[in-house]
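Every protein chain but one is kept in place in this view of the complex.
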Amino acid sequence: MSLIQTFIPIVQLTWFDPERLPVFVASVVAIAIVLFTTYSRSSRERFKIRKIAGMDAVEDAIGRATEMARPVLFTPGWGGDIQRPTTIASMNFLSHIASKTGSYDCQLLYPTHDPVIMTVAQEVIKEAYARAGYADRYQENNVSYVSSSQFGYAAAVDGMLTRTKPASVFLLGTFEAESLILAETGNSIGAIQIAGTDSTIQLSFFIVACDYTLIGEELFAASGYLSKDPSILASVRAQDLLKLLIGLFLIVAVLAATIGNLTDINTGDWWLF
Amino acid sequence: MDRRLALIACFVFGLLMFAQYFSRHPLARSVNLAILEYWQIIFAFTLLVGVASFFRNSLSAMRNRGERPYRMVGLAGLIAMPVLAIIWGIRADTPFMWMFENVQAPMQSTVFALLAFFVASASYRGFRARSLQAAILLGAAAIILLSRSQLGGAFSDVVTPVADWIRNYPSMSARRAILIGIGLGSLTTSLRVILGIERTWLGGKQ
Partner (left out) sequence: MKRIESRHWIFIGLFLLIAAVMLLGVELNINPSSETQKMYDYIENLPPGSTLMISFDHEASSLPEIRPVALAILRHAFSKGHKLVGLALFAEGTVIGYRLMDRVATEYGLEYGRDYAYLGFKPQYIAAILSMGESIQETFPEDYLGRSIDEIPLMNGIYNYDQIGGVISIADGSLTTHWMEYGAARYNVDILAGVTAAMVTTYDPYLASNQMQALVGGLRGAAEYERLTGRRGGGSRGMLAQTTSHLYVLLLILLGNIAFIRSRRKGNN
């Protein structure tokens, strides 16, 4: 008997859909863990994040662009919009990079495919420049909407790369088929490239064409590491705890299914929810 | 104050969308539908912000002689397509459709096709057997490539099952692990946004 069938007779409320009970329980557990790691002082104090290759290179990449008197180009890819968590993680990165480029008086270009991302990026960069004490160096035109069309965006960013020849390129966000076009063009102009995405298929392209690649959730962890924001670091810890729970669940489910298949013991199919 | 209002709105709507997911009640369904409708309307209006920005940026960049030709082509496209659509409509055999099929589609296909060229050059440059791990990766890539080709005969009979095994076991387990990590990352980030801990989307931390 599945988990849902077990609980349906128990939870017969008009307002609550009993079929969604497993999702509800999982959500409550996840929320509790995130809240605990975020607000519990002891949890926050005992926590250190491992070094991720590429994070140290951020400083070098911006320094290189400053020395060469060339711009830094940051683009969040075509696949995401502002509600996508990857885009939000990339904004933390952007904030860190913008405060550095502001301090070093290095031009930061930010082309995007989404008007809302553009508006948020303008605010993030403006505030980062102000935080660095160089609000006057902020130029709104450097943050631009280019096209909502995938290959219109790819062509526009490609053109920008070949014309402005940035010394450092940050490809951090959600990318689709445009990833290799941008990364290869960046490679051909000799830019140091740091990439990170949640699109598993594009990771293989970035690994081949870029100097450093943040794989999946490393992007979320790295944004916390760079910003040094304790709440973001706490959520990285929450992710680890949840991963541990999922791992345990998988092991127990696999064992139960295997025992059920190999012996006469009825282990049920409670994991099928 | 304006940021506090945005944070309150984010919290209320985040909670509302979370709660309605667990309900089949007609009221919950109609609230869901209404919010989704507003989402679509707001999205359509954001495009105006993008168009205005593109226009302003292009005009300002035209002061630079090197940028001028590119910006002129961009602006011409931005103006021409809506004008054609307004005057003759967007049905078959209109000038808008002619432009779409004979200018826009081939140009976009060309950029997409560049991918094949970049795959070729990246393979030549990047796929090197520098270590044992890299050599294994190289071998797996070669098998997958051959399996997606059609060489026929006994060769395909051997290569295809091996390629399927690579896709279904080592590759898929790695992909699933990455997907679980991304899912959890998304979950925690979304929670931070709803609870107002994460404020980067408002432009900063203050």
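Lettered A and B in written order, each chain numbered from 1.
The rule is simple: a residue touches a chain if its C-beta (ideal position, glycine included) is under 8 Å from a C-beta of that chain, and two chains touch if they have at least 3 such contacts.
All of these numbers come straight from a predicted model, not from anything done at the bench.
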Inset, instruction - Touching the absent chain in the whole complex: find that residue among B:F18, B:F55, B:Y70 or B:F100. - result: B:F100
Legend entry - Contact set of chain B toward the excluded chain (per top definition): 21, 29, 32-33, 36-37, 39-40, 43-44, 90, 92, 97, 100, 104-105, 108-109, 111-112, 115-117, 119-121, 123-125, 127-130, 138, 141-142, 145-146, 148-152, 156, 167-168, 171-172, 175-176, 179
Legend entry - Chain not shown, touching residues in chain A: 79, 149-151, 176-177, 188, 199-201
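Just so it is clear, only the chains that are shown with their structure count from here on.
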Inset, instruction - Using mean C-alpha positions as chain centres, tell me how far chain A is from chain B in Å, no decimals. - result: 14
Inset, instruction - Please give the residue numbers of chain B that touch chain A in the complex, ascending. - result: 18, 21-25, 28, 46-51, 53-54, 56-57, 60-61, 66-67, 70, 74, 107-108, 111-112, 114-115, 118-119, 121-123, 125-127, 175, 178-182, 184-193, 195, 197-198, 200-206
Inset, instruction - Please give the residue numbers of chain A that touch chain B in the complex, ascending. - result: 14-17, 20, 23-24, 27, 30-31, 34-35, 38, 82, 84-86, 88-89, 91-92, 95, 114-116, 118-120, 122-124, 126-128, 131, 141, 144-152, 154-156, 158-159, 163, 177, 180-181, 184, 198, 200, 203, 205, 208-209, 215-217, 219-221, 229, 231-232, 235-236, 238-239, 242-243, 246
